[in-house]
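Every protein chain except one is present and positioned as in the full complex.
Now for chain A:
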Amino acid sequence: MIEIRDLHKYFGALHVLKGINLNVQKGEVLSVIGASGSGKSTLLYCINGLEPVQQGRVVVDGIDVHAKGTDINRLRQRLGMVFQQWNSFPHLTALENVALAPRIVKGKTRAEAREIARRQLEHVGLGEKLDAYPSALSGGQQQRLAIARALAMEPEYMLFDEATSALDPELVGEVLETMRMLAEEGMTMICVTHEMGFARDVSDRVAFFHQGVMEEIGPPEQIFTAPQSEHTRKFLANVR
């Protein structure tokens, strides 16, 4: 379980997260929606410790992410993350991209790591592209490669930071399809997204962020058909 308690985050004088409280249960799919600059992405960065926090706690399976004694590199193996920019390692083939972390972080042998990588790439539909360099892959394929790379560490949770925002419209579908598949397999996911259709169909709950505050959280039907907050209503009216 991921527990977030009274989380505050500042960038200098800018107060980007203003006391977030949130629990995400095992097996749950949570979509986080809201305007740009509302703090959604920052929340994900705080969850896996890529950004320090100034107040409050993030606890993952009983381990405080930001506590001094925490082995953050070990903890991050539980938290797969997929970014808006896919960040494939350009000097490695698809297979090597996925095999690198299992080998150097988890200490798998070269052969084991390649086997894991091959399995994960087939899983996301890139079984034909094992030896392709990222430069030969489309944006959608590179993003699926990034998903396979995160899955190869066998994470308990997957964090998606606007995984489709940088893609050409015709490539969004294949990535959403992959995310949908993971959700159906029971992966615990937090998806920061602008894809309202995905949030509505796939999520167990949807959270709406507005100016660093979690204004509203609930089942998708409630958020999309009967939002409680005025800000949520306005946001949804604008994105439709």
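Structure notes:
By definition in this document, contacts are C-beta pairs under 8 Å (C-beta built on N, C-alpha and C of every residue); 3 or more make two chains touch, one makes a residue touch a chain; residues count from 1.
Just so we're on the same page, contacts and distances are computed from a predicted model.
Protein name for the hidden chain, per its UniProt entry and selected from "FAD-dependent oxidoreductase", "Intermembrane phospholipid transport system permease protein MlaE", "Thiazole synthase" or "Amino acid ABC transporter membrane protein 2, PAAT family": "Amino acid ABC transporter membrane protein 2, PAAT family". Looking at A:M153, A:M196 or A:M214, the residue that reaches the missing chain in the full complex is A:M153. Within the complete assembly, A:V105 is the residue of A:V105, A:M181 or A:V213 that touches the hidden chain.
Those residues of chain A that touch the chain absent from the view are 45, 48, 50, 73-74, 76-77, 79-81, 83, 85, 87, 89-91, 100-101, 104-106, 133, 135, 146, 149-150, 153.
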